[in-house]
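Shown here: the complex without one of its protein chains, the others still in place.
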Amino acid sequence: MKRARTDKAADSRPRSEARVKVRYAETDQMGMAYYANYLVWFEVGRSQYCNDCGFSYRDMEKETGLFLTVAEARCRYQTPARYEDELIVRTSIAELTRRTVRFSYEIDRADGQPVARGETLHVLINSEGRPSSMPEKYLSLLGRK
Amino acid sequence: MKRARTDKAADSRPRSEARVKVRYAETDQMGMAYYANYLVWFEVGRSQYCNDCGFSYRDMEKETGLFLTVAEARCRYQTPARYEDELIVRTSIAELTRRTVRFSYEIDRADGQPVARGETLHVLINSEGRPSSMPEKYLSLLGRK
Amino acid sequence: MKRARTDKAADSRPRSEARVKVRYAETDQMGMAYYANYLVWFEVGRSQYCNDCGFSYRDMEKETGLFLTVAEARCRYQTPARYEDELIVRTSIAELTRRTVRFSYEIDRADGQPVARGETLHVLINSEGRPSSMPEKYLSLLGRK
Partner (left out) sequence: MKRARTDKAADSRPRSEARVKVRYAETDQMGMAYYANYLVWFEVGRSQYCNDCGFSYRDMEKETGLFLTVAEARCRYQTPARYEDELIVRTSIAELTRRTVRFSYEIDRADGQPVARGETLHVLINSEGRPSSMPEKYLSLLGRK
């Protein structure tokens, strides 16, 4: 994956950009990308967002023993993505509290055609599944972007 | 998949029941089912709904050349599903027009624990991607359940 | 998944039977099941094999802290599996040592048409990734089938 730098969005929220190329595995017999894969691409966007904030989501899991579990996901499909389409996933944080993060996503084809819009709400839990508070370090890393 | 018969729901909407057992492939390193897989299980529920209405979605595609593409999907995650959990996917139609179908889903563990709730909105298109009208036959099959 | 009981195979090796129905998610734009999914179905067969031996692979992981990691996999594709095809996955153990297990698979359509044949070799490791010996209990459970 080619990883792009952050650029200030029109609405001034910081964003990350990740690129994915639609895989054959991701198509279905309709000849388009299967609808669940958009949520996988959202996650690629989230990972990139963390990287751009200066940490790996993997290290956060290891260091803190905490996980960002998904509480809600939604996606609006605009133009079907097809095999070998180059997609840009733009990720921003719509809401950040000590215990929850709401990510917002825009997926466009590299030629600018809008492909999908979506949102995921995450809750921080510990390894026993209990809601937890995000350590100051990561709260500030995520917020600072 | 064990396929269950239809039973009238409390709210009187007809429902289908499909059963899935969480696969190792569907887990992630958090030790739970990865969040995009719930949309796959929704689709297992939709397929079962069509079967219970007396047709295969595969045959509808072949016979009419039409596809039920997804326009929107949303999912609320309640209890994490884990490897080898037995899940029941209950599917009903929340809205049916000549051009759109809105499916509604409830996923519970076999022991009754609620796992997820969701909805998908579908638009009927032809092989060129143009919005189309559902043939009377399938409209009545879907509605009749 | 409908789970079938064990029956002695022609070659006298004990076998398990698991059933899967091909999901829309598993198809690709060729209109067939994508080739990597056969390995997922093999794993459904392995899980069923363990269940038929009287234990859950999940419990073995929890109880022993050991994992059956995959060292080799191979698959020969015979007839393409298609959406809503009912498949039977027959799993047997081709070789069992204290540190390795070789599983053998036959996938057929419910109408008897051969779909795929394959094999996976597994090595037992602990949570640090070191090769380990299978506790007597599980060795005897797997062997006894």
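Quick notes
Chains: A, B and C, in written order; residue numbering restarts at 1 for each.
Throughout what follows, a contact is a pair of C-beta atoms (placed from the backbone, for glycine too) under 8 Å apart; a residue touches a chain by one contact, two chains touch by 3 or more.
Note that the structure is predicted; figures quoted are calculated from it, not measured.
The chain that is not drawn here is touched, among residues C:13, C:74 or C:137, by C:74.
Across the interface with the omitted chain, chain C contributes residues 29-30, 32, 35-37, 39-40, 43, 61, 67, 69-77, 80, 120, 129. In the full complex, the hidden chain is touched by chain B at residues 24-25, 27-32, 34, 36, 83. Residues of chain A in touch with the missing chain: 1-2, 19-21, 23-25, 40, 43-44, 47, 56-58, 82-84.
FYI, only the chains that are shown with their structure count from here on.
Of all chains displayed, B has the C-alpha centre closest to the centre of the whole protein C-alpha set. Once the centre of each chain is set as its mean CA position, chain A and chain C turn out to be 33 Å apart.
The distance from the centre of chain A to the centre of chain B, with each centre set as the mean of the Cα atoms, comes to 25 Å.
Annotation for chain A: residues 29-30, 32, 36 touch two or more other chains.
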